[in-house]
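Only one protein chain is missing from this complex, and each of the others stays in its spot.
Now for subunit A:
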Amino acid sequence: MGAHLADVHIAAMGFEKIIPRAEHLGVYLRLLARSATGQPITTFSSHFHRPRPDQEMHIVIVDNGRSRQLGRPDFRNSLKCIRCAACMNTCPVYRRSGGHSYHSAVAGPIGSILAPNLDMKQNADLPFASTLCGSCSNVCPVKIDIHDQLYKWRQVLMQEGYGPTAKTMSMKAMATVLESPRLYRMAGKVGRGVLRFAPVTVENRFNPWYNQREMPEPPTESFRDWYVNNKKA
């Protein structure tokens, strides 16, 4: 209604929203509302061709990183998005955390694959905030491979060096331990010993794993120790 009363009507749109022919709207209008609120079509589907008499009408066509996304073969499919929000309504993460937790204009699974294209550093956390369950790709009416792209963005962001330092360091430490059987056995022994004899070193507020849960009871021996012992007997 606002557009019909105001003296100036300005519409802004991304260039990826341009479709070849008017009759292709038959496809999109059937998809949009049923994937959003479950209505068979939006209540008003307005077609503007020129301003009404004595009114001004402007259409601003925006790039804002879209042409860059077009040049990324793994991610260009995300430009098919019609902003229906089906991926958000189905997402187990979005349903519990809500839109504001995404610190990005477009929230939800689709936002998490669009935002890193705009600013990798600022949005590096978003593709990791997903269980990769694939529900988003499953419901997407324009068949965007959302969860595959979330996974691919993780590779890109880590390779470009946007992983948090603590994570990068602990992953490196983990790699060193896991690739040496001797170190791995020693780490297991130390872990079991610490839990048994000095639980206070892990049962404190500096250990995020301890914040909402009890630490496990340490086993007396590892599976390997058990196997070696029982094989002899």
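Throughout what follows, contacts are C-beta pairs under 8 Å (C-beta built on N, C-alpha and C of every residue); 3 or more make two chains touch, one makes a residue touch a chain; residues count from 1.
Convention: contacts and distances are computed from a predicted model.
Set against the options "Carbohydrate ABC transporter permease", "SusD family protein", "Pyruvate dehydrogenase" or "LUD domain-containing protein", the UniProt name belonging to the omitted chain is "LUD domain-containing protein". Interface note: of A:43, A:204 or A:230, the residue touching the hidden chain in the full complex is A:43. Mapped onto subunit A, the footprint of the missing chain covers residues 1, 4-5, 15, 20, 22-27, 29-30, 37-52, 61, 63, 67-68, 70-71, 73, 76, 89.
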